[in-house]
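Of the protein chains in this complex, one is absent; all others appear in place.
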């Protein structure tokens, strides 16, 4: 293998730049030519591909976003699109790919390998942490800390006014951000897609909360079974029926995707980027480089996409105990 | 004057604690007994008032929110409510008040003085900066920096994806937060209540933005004449009609009220708190202690509430020039 | 077991408050009376012990430092000191202890159990991460992020001026903070106690660094075998002999111990605090509750203190590769 290319795809996540940097420099360190593909599969189809050097990735380890940009590509879902992509890679002589992204990214890479045989090793780049095969995904730690910072700020104002706040964090299918920011932020309740939310119980508890607790914070993952934060607030409000209580909703939204990555995300991203290139050189393909139990592990794309990644049971227990 | 009391009222603002601390310690330094009234006028009516000592305000200068809590009081708008409040103060022998808050707080204090003659000096505690008689209000600088931090984060993800972001910041009647965070965050447009927003011009400009500018950020004060960020986004989207452009809205909400106060807010708050007590001892009443041109100035409540505080013209000019 | 007490000892670490809170509330949740011992073993000897309730630990999860304070105790090293401590605990009927701290804390607890039979379960509270039996210690993640934030800031000014910066971080015996902040901060070199620093190689590399790299950052753990950052800088400077190069040293010092704990530290601390109480109720003693591979594990104090905890080899490799 002489030439490889790296790209980011799907929703961006803090730490992607650190991952790109590690992949590029590891490749160069190992004697490879390294290319960057811009805007994910879209750029692969359009041939938006440039040679990257060591200095190309200077001064990006600390930046959010992705210098290679990201995009969704409808065209890559078509055989014609993938054919164009393959021809562009072939023309440049690219023999291996590092794909930084999530489920959709890996699904695309798997299909592409089956059709055209270009080996790909993935890196788990998504804030949601919902990928099997790695304890944490790149961007998750930063997103949790951003959510936590917002919860801390809202607690200031909640405490000043005796209010009940519903804070919606990202997580359409997974409650990891909600759970960890909820524990860290001292939330009274956390509502996640993985567990059935018992509204009656919540209402009952809110009424019973000891008098000294004048404000309450409820963290809601956007994909909770009862709906989003706004919908849940309305249901709770209608059942509590206390005109003196104020109910407020804050939806954190895209700020969770940005920001300088935390130390943990930069280190994890660097490690995955290095391991992906080492994996390619080792003959690996169709798998993702993750970190579990402090060790690099390679997991097949099939498992990454298909296997469930459950919440940590202790964390759910903590929420119950700590809100007393 | 031997005994004074301090309270916070209206929406809380970062720096209120620093202001309370300065008022309390200045009072004690000057030989006064100082009391804290909890939950603003509501606590004044209910007699929720405690003696404060120097150590009562230790370790709060750096905290958001207000240790004295805040509340709206319907009852204080009634003659009966104010009578109760007066009786509580009289019973404790309180002869002067430091009122930290905004328009509503000062309106109440003015009326109360007219009826019961208890002198009050105010401190400008509100994130909106819309009070005449001070260059900046307590909490404004922190709120702007919080908004700016969010804009910086969103720019990361906007740049990664070629998107147009509408970010709604606080400011029902005043565009100060929008303007300063917009300049600081490098926004392409800023929409504020003080100026008529020309939607056609915005749409035209967005279409013409040079190609290298792949993402755009538009900061919207919640009180813009065209509506909130969500409504404006829909109007812009319907007129741009480009299926490849993604339009996203983020409403920052209550995180702007929280957080550790910035240096500027802590210093301003400390200065206003000290000046309020010095003002009371000087025989002042019915006025607010603010800082203009680096000097403490006292402005009558009537002027604080009634006089307009225009945006700085240079700032509006900057937005035009810097978005090219 | 009906009554337990919790204390912090040794150097303070961000997250200790979250750990205290979790221990207190888990105890109460399980039906125990919980006490707080102030200033570690010193307070145990002096009887500075108070009952803690659920509300006693409200609003502390986000604060650095330790509400129970910490101290070194010479007296506890004497049989007389430990006897007094025991009598104070006995008088209150305390039957179990949660000890949050590091090596010294656990050594004391071990001895105390051997002499007086009061079971103790520990929690790993130290920023250095040098305790066997847990992947990370409480406070480490915050300290790394604080160091990283400083490195990011110094990089701004290093890049503006073509300078070589030596940044000293904490770590007398362990290089964890140096390694993770060095990888995350994009340092050119990292010097740690665990590996022999080859000064000749450093000097040679600094001379050879490609021309485009105008500034360099070297992270030094305070316990490096070549000395502290100031001493190493002088050696490097005398060997490089380039009058145009500026050499600067920054010693981060105690800021690494403070600050609001990160999400990771709050979650880890909460989990250890809960597990410590559960361990006591389970009949455990003389061991520490840590988290390895996402699971709570209990490790004997003997192993915690005696077994080495090596740096992660991949991390050392990363530093070499990423500085090209």
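By written order: A, B and C. Residues from 1 in each chain.
One rule holds in what follows: a residue touches a chain if its C-beta (ideal position, glycine included) is under 8 Å from a C-beta of that chain, and two chains touch if they have at least 3 such contacts.
Nothing here was measured: the structure is a model prediction, and the numbers come from that model.
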Left-out chain, listing which of the shown chains it touches: B, C
Of B:126, B:250 or B:270, the residue in touch with the unshown chain: B:270
Option from B:9, B:26 or B:88 whose C-beta touches the chain left out: B:26
Absent-chain contact - pick from C:154, C:169 or C:305: C:154
Touching residues (missing chain, whole complex) on subunit B: 18, 21-22, 25-26, 28-29, 54-55, 58-59, 61-62, 135, 141, 144-145, 148, 152, 155, 159, 180-181, 183-186, 210, 212-213, 260-264, 266-267, 270-271, 274-275, 292-294, 296, 312, 314-315, 317-318, 321-322, 324
Contacts of subunit C with the absent chain, listed as residue ranges: 8, 12, 14, 16, 63-66, 69-71, 146, 150, 152-157, 159-162, 165, 214, 248-251, 253-255, 257-259
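Everything below uses one rule, namely that only the chains that are shown with their structure count from here on.
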Copy pair subunit A, subunit B: interface residue numbering same or different (half cut): same
Central chain of the complex, centres being mean CA coordinates: A
Chain centre separation in whole Å, for subunit C relative to subunit B (CA means): 39
Centroid distance [mean C-alpha coordinates] between subunit C and subunit A, Å: 28
Whole-Å gap separating subunit A and subunit B, where each centre is the average of the chain's CA atoms: 35
Residue list for subunit B, restricted to those that touch at least two other chains: none
